[in-house]
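One chain of protein is taken out of this complex; the other chains stay put.
Take a look at chain A:
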Amino acid sequence: MSESGSDGGKWLDAHYDPVAGLYTFSSCVDLADLSGDGESRLVVGDLGCGSYSMKLKVYRGTVLMSESTLLDLPAGLVAFFMDLHEPRIPAVAVASGPCIYVYKNLRPYFKFTLPGLEVNTLEQDVWQQVKEGQIDPLTLKEMLEGIRKKANIPLSVRSTRFLSLETSDMDAFVQLHNQQPIRRQTVITCIGTLKKSTADEDGVSCLVIGTESCDVYVLDPEAFIILSKMLLPAAPITMDVTGQFDVEFRITVACRNGNIYVLRRESDKPKYCIELSSHPVGLVRVGKNVVVGCTDESLQGFTQKGKKLWRIILPAPVITMAAMDLPTRGFQGVLVGLANCEVQLYRDKNLLSTFKTPNVVTSICFGRYGREDGTLIMTTKGGGLMMKILKRTAVFDDRDSAPGPPLAQSVRLNVPKKTKLYVDQTLRERENGLTMHRAFQMDLSRLRLATAKAYVKALESSLTPMSSSLSEPIKMNAVVQGLGPSFKLTLNIQNTAACRPIMNLAISFLYDESLYRMRNPYMRIPLLVPGLIYPVETFVECTSDKGISDIIKVFILHEGQSSPLLTAHINMPVSEGLMLS
């Protein structure tokens, strides 16, 4: 039960029944106050397991209140107000196959069947002949196969079923069915509701249905006649409806060809089209934007005119999606159920909260349940039912909990106002830009020249601690140790040549003799093997007690040559102790 995890304890685990036996999808779950007592019930179209035990189940609190058998697999379920009678109790519409079953007070009330589609006349003729006994089933099969290949109107379900039969079963099938006329039916793929004339919470709503034959119908809730019919380029899979039928409405439909179409009033063709890079799984409207979960593990945001706003990558494939709308707190978000047993909450592209579930969630529904406004109801792949309640104190901060740029980056700096001086400077810079640039370039060139001159001078007089001579590449660094008056001077000399040793070198020091006294101001250096560091040590004594220091110059010389190979200046520290003479 305690699966709060990383969501920071925003949800209370109200109920979890892992063996509730509810197998359903988000499109077949709705919350509605079915008894008019102010307590919302959970209405579920249960797909059962297999081709039987489809049920319409109603939950109150944690218990199953009622269940009634459905005739066919439910494709969608909505609760809607179909009339203005008091008390205001919504009806439940269950779409299955080509029919919509309307339940009032949980009793079957009305059945609406979609109009049949156009039937192939050739097919009709053939069946007519069969009925009159003019042709036998084998000829029928041949003729139907011929029709199937040529005709642009597809065969009816009966003919395709007949073609799939074994020869032995054909007679019985023909005997059973040849009396009824041929019909071609489509099936409902998705269902939604559209307020008729008012935007009130309990206003009368029309049903909007999408069919396999790429049509979208708007049905009148009282007479169940088709108010409007619109045609899509592909079969719809899920839709979102907003607005009012009599005023202005917008039907956003995700289709099987990977596109999203937006239908408007006064147009039977899509007004806008969003072409997705992969197939849509779920579609949720948040405010004026549409959020789509795709099969390429992405979540994408679009404006209602189809402009792409953002796209984020999800950690796992999307299984289901639902809107999380909390008007009392002004919160709108999208709940996404993922294949890795996680449910994530997004506001725009920001991940606000994640929680783990014991099983993959197949349906999500958020809304008022019982007397609690923020209830999250989920069913799992294994048929479990899970209910969570949003804590009263839960706060979703806008910060993105996914890794990204830190918050400080978006904090605006407190930039002071532009002063008069600043404005004057800016003006001056704008007017004299060219001159200023030239002056700067001139100074830069001069600086470069001065640098180059100093460098050449240093090279010429071998003032650097690196030897520039190619035949005797030597590196030296000096360390002074001690507090004074006696210092230890260590010179680390290294031959940086690849393999040639260097011989016949000497070190000489130049210093102010009134300040320093050196034990041996001239030393010979042994043969320098390449790579090794040779420490050469000597002692310096400061003879002054006035607390002043000076530079000692070190020269490395080649025997027999007067110009040094390299030179180093050592800044001696101030002697801190008095010389003991």
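Observations
In this text, a contact is a pair of C-beta atoms (placed from the backbone, for glycine too) under 8 Å apart; a residue touches a chain by one contact, two chains touch by 3 or more; residues count from 1.
One rule holds in what follows: contacts and distances are computed from a predicted model.
With the options "ADP-ribosylation factor-like protein 6", "GTP-binding protein", "RING-H2 zinc finger" or "Exosome complex component RRP4" in hand, the undepicted chain maps to the protein name "ADP-ribosylation factor-like protein 6" (source: UniProt). Of the listed positions A:12, A:119 or A:312, the one in contact with the omitted chain in the full complex is A:12. Among the residues A:183, A:391 or A:524, only A:391 touches the chain that is left out of the figure. Within the entire complex, the positions of chain A that touch the omitted partner chain are 12-15, 61-63, 328, 369-373, 387, 389, 391-393.
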